[in-house]
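Every protein chain but one is kept in place in this view of the complex.
In order of appearance the chains are A and B, and numbering begins at 1 in each one.
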Amino acid sequence: MKQLILGGARSGKSALAERLATGMTGDVRYIATAMHQADDTEMVERIRQHRERRPRHWTLIEEPIKLADVIQDNQGEGRCLIVDCLTLWLSNLLLLEDDKQFQLQTETLFSVLSGYRGDLIFVGNEVGMGIVPLGELSRKFQDESGRLHQQLAALCDRVIFTVAGLPLVMKGEAF
Amino acid sequence: MKQLILGGARSGKSALAERLATGMTGDVRYIATAMHQADDTEMVERIRQHRERRPRHWTLIEEPIKLADVIQDNQGEGRCLIVDCLTLWLSNLLLLEDDKQFQLQTETLFSVLSGYRGDLIFVGNEVGMGIVPLGELSRKFQDESGRLHQQLAALCDRVIFTVAGLPLVMKGEAF
Partner (left out) sequence: MKQLILGGARSGKSALAERLATGMTGDVRYIATAMHQADDTEMVERIRQHRERRPRHWTLIEEPIKLADVIQDNQGEGRCLIVDCLTLWLSNLLLLEDDKQFQLQTETLFSVLSGYRGDLIFVGNEVGMGIVPLGELSRKFQDESGRLHQQLAALCDRVIFTVAGLPLVMKGEAF
């Protein structure tokens, strides 16, 4: 089953993804999309906190850009992939400022997903419900984020919106 | 039936409005509230994309300020009006910096709606769920947007909240 978890900052998305994965299978591969930068202590601390919460036998894969390839290469029966998160991946892609690369990566993702068999959980930030941002890049990010979520929602079997750690099933079966 | 569709940026509001209108009637009048500016290529491109998606036999009406008058003048049996979108209209109104005009236009809208018979679909952006913005105009915009949505939600028969292209019915019958 392909699932998409969307919600605001600190709304319990990752924790929910981890709970859902734990309930399904023992073989979980966790795909982290954060771009490492030695000087970003805030991000390093977040990543450390996330890592401590996860079971030690989960495999960690770090990939900031080629998400579709990693999903393709790691699919397998009885295995669950968690992608955490779409928002950092999209941000990494947009910062490349390379329209062809952007199109290639997103289209490959949709294509891989269409044929994907197995369990897969995407986590993404809802970023489109505030005041429309002033900068052109911020506006583009907000637009592309919304478009990406719509396309993935159409391809996923279940879509969950989280508020304050509570899940609201927008598509698919309740749990 | 009067319907209000609210959601974040690129959450599938306009596409849902168009689907709902198509399901109801052949006679659709599309009221676009965007203020044209020759130098805003981003907005011109968005408008073009929206236009291409719509059936060619729909009537397009452009009105950035006098929304209530246009709704009043275009009501008719077996016809559906789409207002896309409230947020640009509110923004146009606030940029006039004319409190009397603001009050006149909003009150006329509520009054026209109270007596309105026919199908009408409003589309609006949820802009109040981010960090409270710094500028006074942005804060005023966020406040007035919230107030407008509350008042319209009370006057509408169905209110839908969209996330990632998926509808959540907040008021009225499911579909």
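Some notes on this structure:
Criterion: a contact is a pair of C-beta atoms (placed from the backbone, for glycine too) under 8 Å apart; a residue touches a chain by one contact, two chains touch by 3 or more.
As the structure is a computational prediction, the values presented were derived from the model and not from experiment.
Checked against the hidden chain, the listed residues A:E18, A:E63 or A:E126 yield one contact partner: A:E126. Touching the missing chain, out of B:Q3, B:T33, B:Q105 or B:S145, is residue B:S145.
Where chain B meets the omitted chain, the residues involved are 4, 6, 8, 126-132, 136, 139, 142-143, 145-147, 149-150, 152-154, 159, 161, 168, 170-171. Across the interface with the omitted chain, chain A contributes residues 7-12, 42, 125-131, 133, 138, 141-142, 163-166, 168.
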